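Apart from one protein chain that is not included, each protein chain of the complex appears where it belongs.
Right after this comes subunit A.
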Amino acid sequence: MFIEYIVGLSGLIAAGLFIYGLKAMSSPVTAVSGIVTAGYGMIFVITATFLNLFNVTEAAKPHLLVNLVLAVLALVLGCAWAGWRGRTVQMTAMPQMVAIFNGMGGGSAACLAAVELLSDDPTSPLHLTITVLGALIGCISLTGSIIAWAKLDGRMKKPVRFGGQRIFNAGVFLIALVLGALTVMQYATPMGELPRDLFFLAALLFGVCMTLPIGGADMPVVISLYNAFTGLAVGLEGYVMNNPALMIAGMVVGSAGTLLTVLMAKAMNRSLTNVLFSNFGDSTSSAKGPQGEMHSVDPADAATTMRYASSVIIIPGYGLAVAQAQQKLYEFVKILVADGVDVKFAIHPVAGRMPGHMNVLLAEAGVPYDMIYDMDDINDSFATTDVALVIGANDVVNPEALTDKSSPIYGMPILNAYKAHQVFVIKRGTGVGYSGVQNPLFFQKNCTMVFGDAQAVLSKMVEAVKSLGGS
């Protein structure tokens, strides 16, 4: 009884610390202490859980020593592997890393459900139903996240699609549901083992099927969705384990993840159903598009123009990150700022590969966050800005999204770079962006292309402004 109280209270304290930690993440100033606080909560509740060793069921007592050794071994191995991967991963590869860690959480929830379903303890149908539901969501999150990782990591280049795929997927899902129902009905009978095992297989398979057809551009939304799924699975299994801390932490993440997913989808002007059930992001439509002549200029000339401008807004895209040119960019910006140019960064919500990814990449290069502005805060400033510098971003500055109803990206909010007095676009070639749509901005009179790899172009720009001398 005493142990139950201690373990229960530790969960309560941890849940409180978690919510405090998430709340602290509403500002970059308090965020670091927030995650540390949540970390203490986690250490506390995991340590306290070991007290449950004194409280195991009669049937488990003979296995206690083996179970303890296995538990410690699994904890150490899991922490060591993930800690090593987390510390060494490149910032550009962060989205796929987050996807993997998230999938592990979903898998853990599914395993926990599986162990519950393996034991023959008497239990109620309601209890079993929730166990199975949590297992279903956890399995989808596990295999779905693995596919998302493979896509983001470039191991799976193209979405896999075939005729009747939606019907096939719906069929797999339905089979998983039926097997789940059978698992509940046949629980603890020898008849129940086959549907239970098949249920897990079908649930895992569905996660794969659901993610395969989704295009690369939609992956950020999908990771966020699976994050919410894992939270939900954890919450449901918390009910199964009679553990309110799991219920609270899981559900908080579940709803937070859902909100993030919706925000993200909105920023791309895509409904969630569109993301999950339609084909986008790989349309190879050689659309007629705007035609005309692009003007190009030498990096040094563009740099000189910016050096003598009074205000510059920089729009970084994933092309910048791919070229690993953030450091060079910030070096260039520091020179401009030292010479009295007002420089700001404008970030589109879907810049990078997950929400806020570009902010992280800029932060890595040392760009202070008070130079970085969200789309809504800066969009009105373009009209009064001398130079907009677009680096490796294409679709997020495409004015066609505002004007052309036939365009696949119509309705997507964009950064109004086209309104600036002068626009420079650093781009490797004349190719189209992620959406496969040509950008009429590039043919505008006030727009000049600077062709080349972002790293090389920015190096030349730095040299050019340095040679001008400065303040």
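FYI, a residue touches a chain if its C-beta (ideal position, glycine included) is under 8 Å from a C-beta of that chain, and two chains touch if they have at least 3 such contacts; residues count from 1.
Criterion: contacts and distances are computed from a predicted model.
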For this session: Have a look at "Carbon-monoxide dehydrogenase medium subunit", "Sarcosine oxidase subunit delta", "Multiple sugar transport system permease protein" or "proton-translocating NAD(P)(+) transhydrogenase" and point out the UniProt protein name belonging to the hidden chain.
Result: "proton-translocating NAD(P)(+) transhydrogenase"
Problem set entry | Hidden-chain contact residue, picked from the options A:W149, A:F173, A:F199 or A:Y239 | A:Y239
Seminar exercise, completed: Contact with the hidden chain, among A:G144, A:G180 or A:G257, goes to A:G257
Seminar exercise, completed: Checked against the full complex, the residue among A:I6, A:L73 or A:M185 that touches the missing chain is A:L73
Seminar exercise, completed: Where subunit A meets the chain that is not shown, the residues are 11, 14, 18-19, 21-23, 25-29, 31-32, 34-36, 38-39, 42, 45-46, 49-50, 52-53, 56-57, 59-60, 63-64, 66-68, 70-71, 73-79, 81-83, 85-87, 89, 91, 94, 97-98, 100-102, 104-105, 107-112, 114-116, 118-119, 121, 123-124, 126-127, 223-224, 227, 230-231, 233-235, 237-257, 259-260, 263-264, 347, 349, 352, 354-357, 359-360, 363-364, 366, 368-372, 374
